[in-house]
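Presenting subunit A:
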Amino acid sequence: MLEVRDLKVRYGAVEALKGLSFRVSERSIVSLIGANGAGKTTSLRALTGLVQPSGGEVRFENTSLVGLAPHEIVRLGIAHVPEGRRLFPKMTVFENLKMGAYLRTSKAQMASTLAMIYEHFPILEERGRQLAGSLSGGEQQMLAIARALMSRPKLLLLDEPSMGLSPIMTAEIGKIIRQINALDVSIILVEQNAMLALTLARYGYVLQTGALVLQGDAQELLQDDGVKKAYLGL
Partner candidate 1 sequence: MPLLQARSLTRHFGGLAAVSAVDLSVEEGEIVGLIGPNGAGKTTCFNLLSGFLRPTGGTIVFGGEDITGFRPHQVAGRGLVRTFQLTTLFQDMTVRENVLLGMHLHSRQGLRRLLFGRQIFPPDEVTGSDEVLEFTGLAPQADQLAKNLPHGHQRILSIAMALAARPRLLLLDEPVTGMNLEESGHVMALVKTIRDRGTTILLVEHNMKAVMGTCERVVVLNFGLKLAEGTPAEVSTSAAVIEAYLGAGLQHA
Partner candidate 2 sequence: MKQSTPFTLVGLLAAVLLGSSPGAEAADVIKFGVSTPLSGPAAPWGIPHKGATELIFDEINSQGGLEVGGKKYKLEVVAYDHKYVIAEGAATVNRLIAKDSVKFISILGGTVVKAVEETVNESRVLNLPLAYADGLVSPRNPYTFHSFPSPPETVTFWNWIKQHHPNIKRVASITPNDDTGWWSLKVETKYVATLGYEVVAREFFERVVTDFNPLLLRVLAQKPDIISVLAAPAGSVGLIIKQARVLGYKGRFIHIGQMDTSVVAGIAGKENVEGTWVHGYVQTPLPEKVKNWQARYTKKHGEWNATSIDFANPAFAFVAAVKKAQSLDPKRIAEALSTVEFENLWGKAHFGGKDYYGIGNQIIYPMPFSEVKDGVAHLVAQLSPPHN
């Protein structure tokens, strides 16, 4: 459903992405892993129009995404949970969720989505009137994911959902990611936590300094020493 070919991004003189190609098929979880500065976040930002690629092509269900503004890309059914969650801290949990459904104007649809969300994230219903900024890290991450789901995306981009979370919380997020995928939502998971990412994903891509160095079946990558090497330098 998503095909990325030779994607390049420059920041001034610096080439942050040097021609990345990958694909995501329906209902799958694909993960992009790699150390800091490998270009993972940049690739997601390029997909949703937050940075303009300097070259390459991105096609989503046969529509080219290059040159579209973020709100147009969201409309096509792609939701992006950015690095650092980026909630609206001075809005309540409920208002944040409503912002997620910004493009869904049907009241009935929103109510049903909200019910679905509350089913998966009961804590958010409990904290509905609390300001998003006052939530704990794990709750914030849940809210960020839930907010993205409010737009009923076909493809969900998750940028470092486990960052700064305790192992228990990380496991919880992992479970949620599986549940979401079970709702027929494809997922691109960007993670530094390679174990988490490869356990969840079906297919993985390993990035290093803006280029692809390794790709393959997640289970195989999990066993691959190359991954460990890329991380720990062992």
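Everything below uses one rule, namely that a residue touches a chain if its C-beta (ideal position, glycine included) is under 8 Å from a C-beta of that chain, and two chains touch if they have at least 3 such contacts; residues count from 1.
Behind the choice of candidates: all candidates are chains of the complex that A comes from, given by their letters.
Everything numeric here is computed off the predicted structure, so don't read it as measured data.
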{"item": "Touching partner of subunit A in this complex, picked from 1 or 2", "value": "1"}
{"item": "Residues of subunit A that touch candidate 1 when the two form their complex", "value": "12-16, 35-39, 137, 160, 162-164, 166-168, 170-172, 174-175, 191-200, 208-210, 228-229, 231-234"}
